[in-house]
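Below you will find the structure I want to go over with you.
Only one protein chain is missing from this complex, and each of the others stays in its spot.
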Amino acid sequence: MSTKTAGYFVPAPSAWPFYLTVGLFLMVQGIASYLNGHGGSVLTWIGLAVVLALVWVWMGGVIKESETGQYNDQVDMTYRWGMSWFIFSEVMFFAAFFGALFYARQLSLPWLGGAGDEVMTNALLWPQFENVWPTNGPSALGGEFEIIPPWGVPFLNTLLLLTSGVTLTFAHHALRENKPRKVVVAWMWATVALGATFLYFQAAEYAEAYGHLNLTLESGIYGSTFFMLTGFHGMHVTLGTIMLIVITFRLMKGHFKPDSHFGFEGVAWYWHFVDVVWLGLFVFVYIV
Amino acid sequence: MSEHHDHHDHGPEPGIMRWIKTTNHKDLGTLYLWFAFIMFFIGGVMSLIIRLELFQPGLQWVNPEFFNSMTTMHALIMIFGGVMPAFTGLANWMIPMMVGASDLALPRVNNWGFWILPFAFALLLSTLFMDGGAPAGGWTMYPPLVLQTGDAFPFLIFAVHLMGISSITGAINVIVTILNMRAPGMTLLKMPLFAWSWLITAYLLIATMPVLAGAVTMLLTDKYFGTSFFSAAGGGDPVMFQHVFWFFGHPEVYILILPAFGIVSTIIPTFARKTLFGYDSMVYAMASIAFLSFIVWAHHMFTVGMPLAGELFFMFATMLIAVPTGVKVFNWIATMWRGSMTFETPMLFALGFVFLFTLGGFSGLMLAIAPADFQYHDSYFVVAHFHYVLVPGAVFSIIAAMYYWLPKWTGHMYNESLGKLHFWLSAISINVTFFPQHFSGLAGMPRRIPDYAVQFTDWNVLSSIGAFAFFVAQFIMVYNWIANCVMKKGDVASARVWEGAHGLEWTVPSPAPYHTFEVPPRISEEEITAVHDQPLPAH
Partner (left out) sequence: MGRLIWGLTGLLLSHSALAAEYNMPVGVTEISREVHGLHMLIFGVCCAIGIVVFGVMIYSIFAHRKSVHPKPADFHESIKVEIAWTVAPFVILIAMAIPAAGTLIKMEDSSDSEITIKVTGYQWKWHYEYLNEGVSFFSSLHEDSNRARQLNSGINPADVPNYLLAVDNELVLPVGKRIRFLLTSNDVIHAWWMPAFAIKKDAVPGYINDLWTKIDEPGIYRGQCAELCGRDHGFMPIVVRAVQPEVYEQWIAKRGGKIAGAEEAVAQAVVAAAAPVAVVASELATLSKSELMAEGEKVYKNYCSACHQADGSGMAAANFPALTGSAVANGPVDTHIDRVLKGRNAMAAFAYLQDREIAAVVTYERNALGNAAGDLVQPADVAARRGL
C-alpha cells in the first residue's frame, strides 16, 4: 500500500487517527457527563473500547509495515527522535506534579504555619496550625492519617523496578548479540514479572492506605500529592508493562533483528523513564 | 527541478474521505488553516459581543455571567483555536517544502493532531448550551473561581487536554522533520528562519503543554476527587495554580509570536531584495527568548503577594527579554536598510507587524516594571498590551504569510489593490480598537468587566467602533482569497511568485504538486536563503 521511494517512506492515507479521535471524544464526553452526575458510563466504555481497538489496529499496522521491511534508516531515526521527545513531554507532565509538591512543602505550608512575612496568615486565619510534614492542612481535611513508611514495601518496590531495568538491559544485550531467542524472551518475562509484582505491591499499598491508614486522596495536600504522583506513575508502569508484554510476544514470533529493533528500544526507553520517575518519587514522596 | 514532476503513485482520494484519511502535509495544512479561519471567525464574533456590550456604560445586551463567558471563550478560541492551528497549518505546508522533505516525519500522527482539534473545540463550544453556562473564569482558569463553573467544567478541562495532545503531536512532528528530514546540504544554520522559529516553538510546546495538562488535571481532581492542591484548608494554595499555569502561560505567548518572527524574517528579505541581516544572531536571539521565557512567568503575578526577592528576580528577568527581541527588530530594519523595497500586501503586513508588535513590546516592558505593574495589572492597559502583540503581531503575521504563500499553493494571485485596501483598513481600525485601551487602562478601568464607570465612555466607544471596522475589513480579505486564489480567478502565479523570493519552496511549480519532493532534492547554493556571500542572482 505504502510508497517506498528511494528517499522517503510516505504512509498511505489512513482513517485510524480519525477513528481514534472519535473514540477519545466519546470517552471524555462520557466521563464528563458522569462527573456531572448525568450518567454516561455507557458512552465512556464505548469510547474506551474504540480507543483500545484503534491503538491495537494502528500499532498492528506499524508492526506490519516494520516487519515487511518498508522502513528505512530514516524512518528508524524518526521514531527515535519521536519517542525521545514524547518521553520529554512526559517528564514535563510529572514535573508539574513534582512542582506542586515542592511548592507546597517549601512555600505554602511554611506560610500557613506563619513563616517569613506570613505571620498574619497563621495568626489571623489558622492560629492552631503548625507546619509539620506530612500534613493534611490547617483544617485537617480527611481526618487523622498515617503514612506508608518508605523502608518497607516502597523500598522493595524500588529494588523491583531497578532490577527490572537490569533484566531488560540483559534482554537487550541478548538481542543485540543474537543470542538464542529463548534467552531474550526469558529476560523479558522476568522484566514483565518484576513490573507486575511492583504493580501488585502498589495496589496492596493503596488498599492498606485506604483501609487502615485513613490515607486517601482527600487527606489534604499530602494525600493529594501522594496519590496523584504515585497514581500517575502507576498508570505509566501499567502501560509500560503492557508494552513489554507486547514486545515479548513479538520476540516470540521472531520479530526484531540484532541490528534493527526500535520497537524494543522505544519500550525500553519508556521503561527506564518510568524507573527514573520512581526514584524521584521514592526520594521526594516517601523519604524526605 | 523537473525530476519531481513524474510518478504520482497516489494522488488525493475523492470525496470527504480524502480529508479524513489524508496524511499529506499540504492537505493537513489546508485543513489546519480552514479550521483556524473558522475559529478566528467565531472568536471574532465573541469579541464583537464583548465590544458591543462595552460600547456604552450600563448593561444593554448581555448578563454579566454571559459576558465573562464571552471573554473566556474568546481568548481560548483565539489562542488555541486560531493562532496556534494557523501556525501549525503554515508549518505543515511550508516546512517540508523548505527543508526539502517529502512530508512531515510522522504523517499519520499529523492527521491525528489535526483531527483532535475539531472534536476538542466541539467539546468547548458545546458548553455554551449547558446548565450554568460556558466557562466564565477567564482563560487563565484561576481557582477557586473556575471551580464554581457548572456542568461546563469537565468539558473545559478535557478540551484543554485534547488541545494539548494535538499541540504536542504537532510539535514532535515539526521537530523530528527538521532534525531528521532535511535534504542533504541543508545544515541547521542554513535553514530558512521560519523553520528555525518553528523548531524553537515546538520545543517550547513540548516543554509546556504537559505542564498545562498537569495544572488542569489538578483542577479536575480538586473539584471532583477531593484533592486540595489549591485550597489552603488542606495545605494547598490557590496561587500555586497560577505558578503552574504561567510556567506554561508565558512560554505560550512566545509560542504565539516566534513563528510570526519566522514569517516576518522570510518576507522582509524578499521584498527588500536583500539578504536577511544577521541570520545567526536572529537564531541566537530566538533561542535566548525561548530560554528566558522559562524564568519570567511570575510577571503575571506581581500582585499575588510574592516575597520581595521573587518580585525583583522576575522583574529583572522579564526586562532582559527586551534585549534579544530588540536584536530581532534591529535586524529587520537593517535588512530593509539600503534594500530595494516594494510594498506588496505581504510586505505591508510584515511592516505593520514590525511597527505594532514593537509598540506592544514597549508596553510589555512597562508592565515588567513591577511597581508600575501594580497599577497596570488587570487593567485595560494589559489588554492593550497583549492585543498589540497578538493581533497586529501574531494575526498580522498569519495574514502576511497567507498573502505571501497562497499564490504558491493555489497557483493564482490575489488582487493586489484589494490586498492593499485590506491592509490599510486593518491597520487603521486595529489601532482605533486597541490604542484607546491604553488610556482607559491607565485611567483605572479594570479588565473583565461588563460595565464601567462613565468617565471611560469615550475610549470604549472608539474601541468598539474600531473592533467592528476591523471585523468587517476582514471580509475583503476573505473575498480576495476565495475568489482569486481558491476559485482560481486571479492571475496565474509563476513558480517563483515574488521577484526577490529564495528558498526551495520557490523551485517547485505553482501550485505546488501534491507530493513535493519524493526524493531528497539537490539544493543549489543560491536557493539557501540563510546566508549569501554573493549578490543574489536576478530571477
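Quick notes on this structure:
Each chain carries a letter (A and B) given by its place in the written order, and its residues are counted from 1.
Quick note on the criterion: a residue touches a chain if its C-beta (ideal position, glycine included) is under 8 Å from a C-beta of that chain, and two chains touch if they have at least 3 such contacts.
From a predicted model like this one, the values you see are computed outputs, not experimental measurements.
Within the whole complex, the absent chain has one touching residue among B:A453, B:V478 or B:V492, and that is B:A453. When the missing chain is restored to the complex, the residue among B:F41, B:F55 or B:Y142 that touches it is B:Y142. Shown as candidates are B:L128, B:I295 or B:L462; the residue that touches the absent chain is B:L462. Touching the chain that is not shown, out of B:K190, B:R273, B:K420 or B:R496: B:R273 (per the contact rule at the top).
Interface with the hidden chain, as seen from subunit A, comprises residues 111-112, 117-118, 120-121, 123-127, 138. Not every partner is drawn; the one left out touches subunit B at residues 57-60, 62-65, 68, 136-138, 142, 144-145, 148, 231-233, 237-239, 272-281, 303-305, 308, 311-312, 315-316, 319-320, 322-323, 326-327, 329-330, 333-343, 351, 354-355, 358-359, 362-363, 365-366, 369-372, 374-375, 377-379, 439, 442-444, 446, 448-455, 458-459, 461-462, 531-532, 535.
Throughout what follows, only the chains that are shown with their structure count from here on.
Averaging Cα coordinates per chain places subunit A and subunit B 32 Å apart.
Interface residues of subunit A facing subunit B in the complex, by the touch rule stated above, are 3, 5-8, 10-18, 20-22, 24-25, 28-29, 31-32, 35-36, 38, 58, 74, 77-78, 81-82, 85-86, 88-90, 92-97, 99-100, 103-104, 107-109, 111-112, 116-117, 125-126, 135-139, 141-142, 216-218, 220-225, 227-228.
Residue ranges on subunit B touching subunit A, taken from their complex, read 9-10, 13, 17-18, 20-24, 101-103, 105-109, 111-112, 115-116, 119, 122-123, 151, 153-155, 158, 161-162, 168, 171-172, 175-176, 179-181, 206-211, 213-215, 217-218, 221, 224-229, 231-237, 239-240, 243-244, 247, 307, 515, 517-520.
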